[in-house]
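Pasting in a structure now, in structure tokens, and then I'll have a few things to ask.
The complex appears here minus one protein chain, its other protein chains still in place.
Letters A, B and C mark the chains as written, and numbering starts fresh at 1 in each.
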Amino acid sequence: MSMVLNAEQCATQAAAKKLIQARSPVLALRKLRDEKADRGFDESLWQQMVELGWAGILIPEEYGGLGLSPGYLSVVLEECGRTLAASPLWSSSLFATYLLVHCADSAIRRDTLAALAAGQCQVAVALEERARHAPYDIDTVLSAGEHSTLTGRKHFVVNGHVADKFIVSCRDAHNQLRLVLVDAAHKGVRVERNWMVDSHNSATVYFDNVTITSEQFLGSADTVQLFDSALDVARLGLAAEMLGSASEAFERTLAYLKEREQFGVIIGSFQGLKHRAANMFVELELARSCVRAGFSYLDEGGSDATQLAKLASIAKMQLSQTLNLVSNESVQMHGGIGMTDEHEIGFFLKRARVLEQLLGDDVFHVDRYAELNGY
Amino acid sequence: MSMVLNAEQCATQAAAKKLIQARSPVLALRKLRDEKADRGFDESLWQQMVELGWAGILIPEEYGGLGLSPGYLSVVLEECGRTLAASPLWSSSLFATYLLVHCADSAIRRDTLAALAAGQCQVAVALEERARHAPYDIDTVLSAGEHSTLTGRKHFVVNGHVADKFIVSCRDAHNQLRLVLVDAAHKGVRVERNWMVDSHNSATVYFDNVTITSEQFLGSADTVQLFDSALDVARLGLAAEMLGSASEAFERTLAYLKEREQFGVIIGSFQGLKHRAANMFVELELARSCVRAGFSYLDEGGSDATQLAKLASIAKMQLSQTLNLVSNESVQMHGGIGMTDEHEIGFFLKRARVLEQLLGDDVFHVDRYAELNGY
Amino acid sequence: MENLEHFRRDTAAWLEQNCPASMRTPMSEADTIWGGRRFEYPSEDARLWKERMAERGWTAPTWPKAYGGGGLSSAEAAVLKQEMRRLNCRVPLFSFGLGMLGPALLEFGNEAQKQQHLPHIVNGDIRWCQGYSEPGAGSDLAGLQTSAVDAGDHFVVNGHKVWTSYADKSDWIFCLVRTDKNHKQGGISFLLFDMESAGVSTRPIQLISGASPFCETFFDNVKVPKANLVGELNQGWTIAKRLLQHERAMISEIGFADPSGQAAPLAQLAREYLGESHGRIADRVLRADIARHEMKTQAFMATLQRASAEAKAGQSVGATSSMFKYYGTENNKAKFELMMKIAGHHGLGWEGPGFSERDLTSTRRWLRSKGNSIEGGTSEVQLNVIAKQVLGLPD
Partner (left out) sequence: MENLEHFRRDTAAWLEQNCPASMRTPMSEADTIWGGRRFEYPSEDARLWKERMAERGWTAPTWPKAYGGGGLSSAEAAVLKQEMRRLNCRVPLFSFGLGMLGPALLEFGNEAQKQQHLPHIVNGDIRWCQGYSEPGAGSDLAGLQTSAVDAGDHFVVNGHKVWTSYADKSDWIFCLVRTDKNHKQGGISFLLFDMESAGVSTRPIQLISGASPFCETFFDNVKVPKANLVGELNQGWTIAKRLLQHERAMISEIGFADPSGQAAPLAQLAREYLGESHGRIADRVLRADIARHEMKTQAFMATLQRASAEAKAGQSVGATSSMFKYYGTENNKAKFELMMKIAGHHGLGWEGPGFSERDLTSTRRWLRSKGNSIEGGTSEVQLNVIAKQVLGLPD
């Protein structure tokens, strides 16, 4: 595996950093929060992202996308993580788009991909029904019969209240996992926005006897495999975003350690804090390697599902653990000022726990890794 | 609970400290090891302990003992822990004796107790058959029929090769747990001494169709309860010994931190080491409290088996964790010299892991505590 | 001893007669009677109960009668406390004046200051706040820069305090100020002044967990009469240190005394959110984490018991307050982190209908817990204190 970014990815990252630092600093998230912004993200910034092609990175050129590998999106997500920027990039342009790109051909798929690439549509994946991540432990059902109907309740649906369509996981009459694409405007769909600790978008979505036609299915016999791969790619995307957040929180804290004086000295000169900072640095280096390993595998066309699963679980575990550590240490090392809402470091702590829980925290992925290895 | 030692216990502790520091410093264990001493402990020291009444602390006065509560033995064990002193105090005078004192009356019990108090007999409890502590996961069987016979294999039998008798756990024809008292000299009993990392005694004991008569049974319908309580008392005894070892290793390391110079300063002035030392101190304080809480409960006649079980599991968990931490940090903080056999600190590391595993490490007791609390 | 039993009977009888029924129900933090000029009593009973107790000086039972206190011996005060607890009587008045300034004035104040301030504290007429920390003086409190400059018969105070609890609701402040720039600890004085003085302003601090009692307090050429200096000029550090001991002990209790009793035990939460298998919490790893946490908490509580028993037996180990502050707060933070893991999605709500009240409260409490290991002396400071004072490690 190459383990390093190629020149184009470096360029994409530089462009992303420039745009996001300028247009979406942490202050932007604070404003969205304080103003209780309707959409929960900056629509004009999003359109700029679309113009840069980011919404279509994964989408084949025939549908108006760039047809690139996920590694190109990872560097953008990492930059989003640095400023905690809110956008549909992860939920719609990575997670949902990956599912649509990789499912069987159909008119609905073609139309949706074209709309996604053009930034005219957003899709959210509605999967969670339990307190903790459990993609296969679901009660949402698809009734049998000539006219299937979908009934269930999904929560923790990222960007759910601004989505035009949902990809919904459910079980059919044979208890098989199915994925269906449902219009948000469809009769029987109800969306309830949740106000989360990290001020990012999340919703509860209710499906009450929603009529489903055969064109709405994603995948067929291979649904589980498709869903698993998409989950793993999405987990790697989260890991990239978390890497950005953890790096930024660490760097801000490091700067504070070099600037804050107590007892007549710079507090960064205390060995107790130095050793903790050095240990965080090492964990961050491991974290970066996990993210790179995962995306290198994808970029190089790796297609073994188990290998991808292991890489994704390692990355999500390492990033969850590291971001947890760094976000806690950041507040502690900032001292009193870190506890104030006025200071930005607390935003990293809040966002951290959401990112940790999304698609499984370290406890989930440790268990899964053991499972994948057959013990 | 009183949580503090009474005046007599303080006096016992002082006497124990004096004798053990003088007669059984760590150097004594080294000698036993290097000379591969037959008995594995100092017989003359043991006789002195017997003369001081320690072998009979738990034994009623009618059998020649002192009839005291286990707290009196705990302070002696703590002092033994300080110098890693080898003796049958824990295995025979606490664990086996507690079982005999609390089982139903019988001639064999009376005779054995009298011999134990007089130091004329040593009893070892033979219970383990698995890699990790698992008192109820056993294959040793007691055949049905007129003449019962005992067949099985026990390992990790502390002081097994010097024991005159064994208390053996087994399952009868109804799959009920039974405890039987077996003479080491009995036909069909074979003892194999093991050379352990801590240079203390441990043996594998084989029972091959050993004839058992009804007088040899300890307890009857209440065997499980008797065994559980004895295990818990023995666990508290280990915790007391571990408290001594951990305290001593910590104090030696602290002294080294105050004496060793590198880079022109006392290494104990480095904040990184200071914080770790302070954290160890706190864990040791918690450890001491757990030991005191357990023995206070016993000394005050506490008789609720579940309460005792919780106190014992908390103590064994906390001491296993603390001794693990302290023994590792002690070697690391001593640096290169801590790695040499010539220095005594390594003996604490070696003994630590044995004490941790005996009757369950922290992982075992955490699971048990959850079980005891019904979750 | 006989007198004490006599006192107990009289006290019980008086309490029975004078404590209104509504003041004998469990109270939450929101029911605290702080007193002060602008305080609005939640009920007539609350006011009555405070007045009756204050009249006897029993809001400050051990303070001398001369200053409005109860004049009780510590044995009598203990009996009063026991009887109040037995009869479920609410605390009639709680304030920093009673808990912090009063004891300091009794020890360090002059006669005029005691006469002037103590009776108003006992009555709850005046509510006090504490002006200690500054933006540049947190762990290093003695580095404070708020200055009091001698201007003849008064000082002129300028500066900026932070973490002033309830500054916006208080009437007076006891405040550490710098009166000598050339000596650090030896250049600090302890001043009292009215928050209504010209030049005093406050601004509430929003925490990561939401609204808080904390304020920033600004002093812009505030005139303070010299009579309001407690103790000698430049000797305020001694008083400050005495007060900090009280504060530290208060915060370490956070971890183990869950005053509201609202928090569900972790195991119960886990059953609910993680489900069961074979009668056990389904996720065995989190189950073990819960058990381990509860065991550590038991070990910590046993240590509190032992310290108290040893203190009685005269065997105290020293620096126990640092140990309790350190472990209690770290353990409390660990509890909330574990709770977050158990609650998963449910632990991530901020407001609105998607989450239960319990979920939303626990999110805020998780965030608030991060401050425990910072306020009242950081964990790092506590470890330094243990290393130095208990372990004797060199600087």
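Some points to look at:
The rule is short, and it goes like this: a contact is a pair of C-beta atoms (placed from the backbone, for glycine too) under 8 Å apart; a residue touches a chain by one contact, two chains touch by 3 or more.
In this text the structure is predicted, and so the values were computed from the model without any measurement.
The chain we do not see here touches A, B, C in the full complex. Annotation: of B:192, B:215 or B:304, B:192 touches the absent chain (contact as defined above). If you put the hidden chain back, the residue from A:141, A:290, A:323 or A:355 that touches it is A:290. Among B:6, B:106, B:357 or B:373, only B:357 touches the chain left out of the display.
Residues of chain C in contact with the chain left out of this view: 284-285, 288. The missing chain lies against chain A, touching residues 1-4, 254, 257-258, 266, 268-269, 271, 274-275, 277-279, 281-282, 285-290, 292-293, 310, 313-314, 317-318, 362-363, 365-367, 369-371, 373, 375.
What chain B contributes to its contact with the hidden chain is residues 128, 130-133, 155-156, 192-199, 202, 204, 261-264, 270, 272-273, 324, 328, 331-332, 335-342, 346, 349-350, 353-354, 357, 361, 363, 366-367.
To be clear about the criterion, only the chains that are shown with their structure count from here on.
The greatest centre-to-centre gap from chain B, using C-alpha centroids, is found for A. Chain B and chain C have Cα centroids separated by 44 Å. Note: centroid distance chain A to chain B, computed from Cα atoms, is 52 Å. Residue positions of chain C touching 2 or more other chains: 380, 383. Counting partner chains per residue, chain B has residues 271, 274-275 touching two or more of them.
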